[in-house]
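Every protein chain of the complex appears in place save one, which is left out.
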Amino acid sequence: MNSANYLYLSAMLFTIGAVGVVIRRNAIVVFMCIELMLNAANLAFVTFARINGTLDGQVIAFFTMVVAACEVVVGLAIIVTIFRSRRSTSVDDASLLKR
Amino acid sequence: MTSNNLVYLVALPLFSSGFLMILGRRADKWGHIFATLISASAFGIGAFEFLQMLARPSESRAVTQKLFSWISVGTFQVDASLLLDQLSISFVLLITGVGTLIHIYSIAYMSHDLDRRRFFAFLNFFIAAMLLLVLGDSYLNLYVGWEGVGLASYLLIGFWNQKPEYATAAKKAFVANRVGDVGLSLAIMIAFATFGTVSFSGVEEKVSGASTAALTGIGLMLLLAAAGKSAQFPLQSWLGDAMAGPTPVSALIHAATMVTAGVYLIARSNFIFDNAPTAQLCVVIIGAITLMFGALIGTAKDDIKKALAASTMSQIGYMILATGLGPVGYAFAIMHLLTHGFFKAGMFLGAGSVMHGMDDEVNMRKYGGLGKFMPITAITFGLGYLAIIGVPPFAGFYSKDKIIETAFNAEGIKGLLIGSAALLGALVTAFYMTRVIILTFTGAKRWDEKAHPHESPFLMWGPMAILAIGSVASGFLLSSGNRFVSWLAPVVNSHEADHAEHVERFQPVVVTSMALVAVVIGVAIAIVKYRSQVPRVAPTNVRFFTRIARRDLLQDDFNEVVLMRPGQALTKFLVATDEKAIDGAVRTVGAVVIGSSKGIRKTQTGFVRSYALLILLGAFGLLATIWVVTL
Amino acid sequence: MTDSPILQYSFLAPIMIVLAGAVIGVLVEAFVAAKRRATIQLLIALFTIFASFISLLRIRNLTSAKAAFNSVMIDGPAIFMQGTILLIAFFAVMIIGDVDHFTAQASAVPGSEEEKSAVQTGRQQTEVFPLTLFAVAGMMLFPAASDLITLFVALEVLSLPLYLVAGLSRRRRLFSQEAALKYFLLGAYSSAFFLFGAAFLYGFSYSVTLAGIHTAVIGGTANNVFLLIGLLFLSIGLLFKVGAVPFHAWTPDVYQGAPTPITGFMAAATKVAAFGALLRIFYVTFGDAVWNWRPILTVIAILTMLVGSIVAITQRDIKRMLAYSSIAHAGFLLTGVIALNRAGLAATLYYLLAYGFITIGAFGVITLVRDSSGEITDLNRWAGLGRRSPKIAALFSFFLLAFAGIPLTSGFIGKFAIFTAAYESGNIGVVVVGVLSSAIAAFFYIRVIVMMYFAESHEDSLTVVIPSPLTSIAIWVSGAVTLILGVYPTPVLNFINTLAIFIR
Partner (left out) sequence: MNYLTSIGALPLLGALLISTLPKSKANYAKWVALLTSIVVALLGLLIALRFEIDRPGFQFVENYSWIPSFGINYSLGIDGIALVLILMSVILVPIVIVAGWHESEGGRWGSKSFYVLILILETMMIGVFAATDVFLFYVFFEAMLIPVYFLIGGYGVGERAAAAVKFLLYSLFGGLLMLAAIIGIYVISGHQGGHTFDIEKLSQLTIDSTTQNFLFLGFFIAFAIKAPLWPLHTWLPDAAKSATPGTSVLLLGVLDKVGTFGMIRYCIKLFPESSKTFTPVIIVLALISILYGAFLAIGQKDIKGLIAFTSISHFGFITMGIFAMTTQGHSGATLYMVNHGFSTAALFLVAGWISTRRGSSIIADFGGLQRVTPVLAWTFFIAGLSSLALPGLSSFVSEFLVLVGTYTRYPVAAVIGTLGIVLAALYILIPVQKALHGPITPGNENLPDITRRERIAIAPVIAVIIFLGFYPKPLLDVINPASIATLTAAGFSDPVPPAGGR
């Protein structure tokens, strides 16, 4: 299979994630869309690593997973706190700061 | 030749004036005496210089005194320097002589005024400025005196400036003078640009190298200046209003001296006008128009001072006319100026004396038969009257007759026209002056019972008497044996003209006869017209001409419609423009920035998803841009 | 080929000291009694930063620069920026040391009994100190990182703690939490872009090091589309961090919601770190592809300057206003990046230092203006401050004038230097826009001064608290630095000139 197709897939995933962030309201879902984008990037790294035959890309993928995990920790902490205060996970409710 | 005394002529009265102003009320007791003494000593210096001058041969009579380098920038070099020659000494004697007499007169005339000291300070200031005007050796020095007398005139017209209309009159005079000053400024600029110098001698020396256009330009601008200062058409309108000032001021400034400065300026610039025929023609035309203009106004005025002012305007018209007639005219112009200085100042003082006795009433319709109550005033006034209408052997006869004669003998059709104008002017002059005499001194009394006409004190009639002697004798003295013409000849270069072929169209005898006939006609009409009862209130059902003559031939209406109203409208418009358009434009810029600020603020919705969208769109936008730029 | 890795610990020491301090801070948080925690944490943080700075001074003249197996490049600019970050952090921590700004218990629901009792009993949690130190470590690594992995990791290390501390405000907690959420979501979003871009750069060059990518750029044989996509997306991540338009939208909200001492720290230090990375990437890696990115960056710089300046004019909240001001300053700094010459680098470094201190000082002053319910950030209520506390108002005015770039302040020299560099590189249009937006920007700085001095005050509840000694020191030192850098910048400029060369 042409490895370029993986890149297209990666781009699609990234786009889905990027658009998902914009159109979804639930903070958790938004966050998951971001994770999708990160993983799309991971897929691209791995694909490039495969095309080139070096390991760097795969190493980065692992790093990314770790970082993503950290992000989850921090993100969930924040989302949970907000939920406790507002009893809502809709990102649209948090719009006191504007203009 | 140099002299060290000239500076005192200017400095003494200037110092005295400043001194009296700074001392203020402390000098109230003796200020008038001090000022009069100063003026007298200036006359003394003038007389001394005159005698010295007489002792020298005619070509080396001029003396100079360089004081200091005034303005020195590059080639623009102007010294503060004075020049006393035959022309200026004539003026110096007139100014200080008549000036001193009027100082004396004013001691009594102003004795009841709380601000008499200030009045004398102004008078001294005027003397200083006027002397500087005639003594300056360059156009720029002259300009200082020129504006100085304007200022003095402003201060004195507005001496009683608590009356708004007097203050307005003062302002009007100054502004009209300033319009003339524009002319003088421009003349100096053109002169500097053309000759690289502005001194009289320097310009005279280089005048042959200049283009006619430049000379005509200078000439016309000088004429404008003269028109402003000497109340010539079209800048004449201020003179009538200037009668708001105390009467001695009218006598000194607005009859004898300052208003004649225009004549001096043109005579002094003879080297310009002699080489600029177009400008010379304009001078003649302006003079002719003004002499008729003033005379016609004079026929309709009931205010004695305004009637005299109109007469002054007309008489200066004669002088200006004469200066436009080339080398021969200058001397006659100056001669008429001098005689006029005597008789007109005398008449003004007479008018002042009448007002003094009549509780400051100026309306001649409320006089009548005053000759009995104030005989001296009547006699001195009468002598001046005879002089001005040109009855031989009084002073005006000699000087005016010469002007009319010269006018008639000017070349071509021009000569006939201006000669006729001058002759007609003489007729009208005789008419309105006779009218003044009849209304004031003869006939039945028309004044209120409250008034107690009485003769003025000696301090007042003394100067009047002296001036009356001048009105009688000065003409003969100056003209006998062509004395004054040859006196001035070195200054106005009239030598060549004397030798030049002169077309004598009319013999002097003919002209004199015509003039005398005109005078007789004028006097006769006046006597016929005013012999009967004169109404106390001016009739309103008069002819159209009388009505506009009373309104000064609509000169103020013209100024108001053509200059003042548009000027005020322009001012209002510009004020609005500044507020709305210019500052408005600046504010609009501000408003646009603030508007866009508010607009962009709206994108900050507070919704995190819209921010994400912004990022996404930004990414797409950049992608698109980079695509366009690089591919 | 596998040599044992030479990490060059001495080069990494400054970063590692900070990390160690952070870890100790975590331990203190866990084991030390609540009452003494705040003091101890503060001392640890200050000492850590100080020690790190000392170790940084020791390596400042070293010639060799590569560390950690070429992942980190401790060259002149990196050292300068690390030093700047440490200095800023030092004074920021002093202001943070006034823990009254921070919630006693972040996990407690706002307004709950739990929260109240925590406040009353003084059981103050002090996680803000170790979190700050972690962020500092990330910031120090960011401008020195010389491969994509390190860059990404540094980015996250600096960002994640900031997301958290943004939500720690004691008062108006809903604002604060919202700020944290927005910052987090958008930050994560942008780092996804960053990572995606990194992937394509890797695909373009088959190298993860900046030097390797540079080689590929010079080679010019590789897939250009990959380069452009990679470059673009990578830049988005970085431009987000500096707050460049159109990636700026988080800035005002987060600046307003976060606790003020944190806002100051974030505004000053993050900008240094992010511009450090931006400079390194554009100067070192893509310097030879300048024709590809300069037009874009020019547009962004212009937009950033204009939008920042224009929108700030109508702000009513002082912190929001300064947020927009920081956007405008990001625009000015971008002109230094665009310049792509040594003067541009030096100017940007100087500007960052100057801007950092002005920002710390300005936000430090804001922490002092309070009423009984906490800080007052509504501009209208600043009316009459000049009469009530002339010294503080004067100092704040001075900072504002420095922001505006009035001569005799560091801001002026910075602006001059950076515009000169941009002009020198031929980007005259940017300079003109910069100058115009400076003029616009002057308006809102002056508006605040007008408020403080010339407006009549309506209420008396507003007070300026007597600053804690540490806050005092921080703001007055910032003021002094701003003045000195404005009047006699020569030593610093000379120092920068010796350093301002990137090593590939």
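We just call them A, B and C in the order they show up, numbering each chain from 1.
Everything below uses one rule, namely that a residue touches a chain if its C-beta (ideal position, glycine included) is under 8 Å from a C-beta of that chain, and two chains touch if they have at least 3 such contacts.
Nothing here was measured: the structure is a model prediction, and the numbers come from that model.
Put simply, the hidden chain is in touch with B, C once you look at the whole complex. Residue B:196 is the one among B:196, B:277 or B:382 that touches the chain not shown. In the complete complex, the hidden chain is touched by one of B:63, B:87, B:156 or B:188, namely B:188.
Of the listed positions C:432, C:480 or C:501, the one in contact with the omitted chain in the full complex is C:432. Screening B:47, B:93, B:175 or B:629 against the full complex identifies B:175 as the residue touching the chain left out.
Residues of subunit B that touch the chain left out of the display are 21, 24, 68-76, 80, 140, 143-144, 146-148, 151, 154, 158, 161-164, 167-168, 170-171, 174-175, 178-179, 181-182, 185-186, 188-190, 192-196, 206-207, 209-211, 214, 570-572, 574-575, 578, 582-583, 585-586. Although one chain is not shown, part of subunit C still touches it, namely residues 346, 386-387, 390, 401, 404, 406-408, 412-413, 415-417, 419-420, 423-424, 428, 431-432, 435-436, 438-439, 442-443, 446-447, 450, 453-455, 488-490, 493-494, 497.
In this text, only the chains that are shown with their structure count from here on.
By number of C-beta pairs in contact, B-C leads over the other of A-B and B-C. Between the CA-based centres of subunit B and subunit C the separation comes to 79 Å, rounded to the whole angstrom.
Contact with two or more other chains is made by residues 18, 21, 30, 91, 94-98 of subunit A. Multi-chain contact residues of subunit B (touching two or more other chains): 601, 604, 606, 608, 612, 619. The residues of subunit C lying in touch with subunit B in their complex are 181-182, 185-186, 189-190, 193, 224, 228-229, 232-233, 235-236, 240, 246-247, 249-250, 252-253, 291-293, 295-296, 299-300, 307, 310-314, 440, 443. Per the touch definition, subunit A reaches subunit B in the complex via residues 18-19, 21-25, 30, 91-92, 94-99. Residue ranges on subunit B touching subunit A, taken from their complex, read 601-602, 604-609, 612-613, 616, 619.
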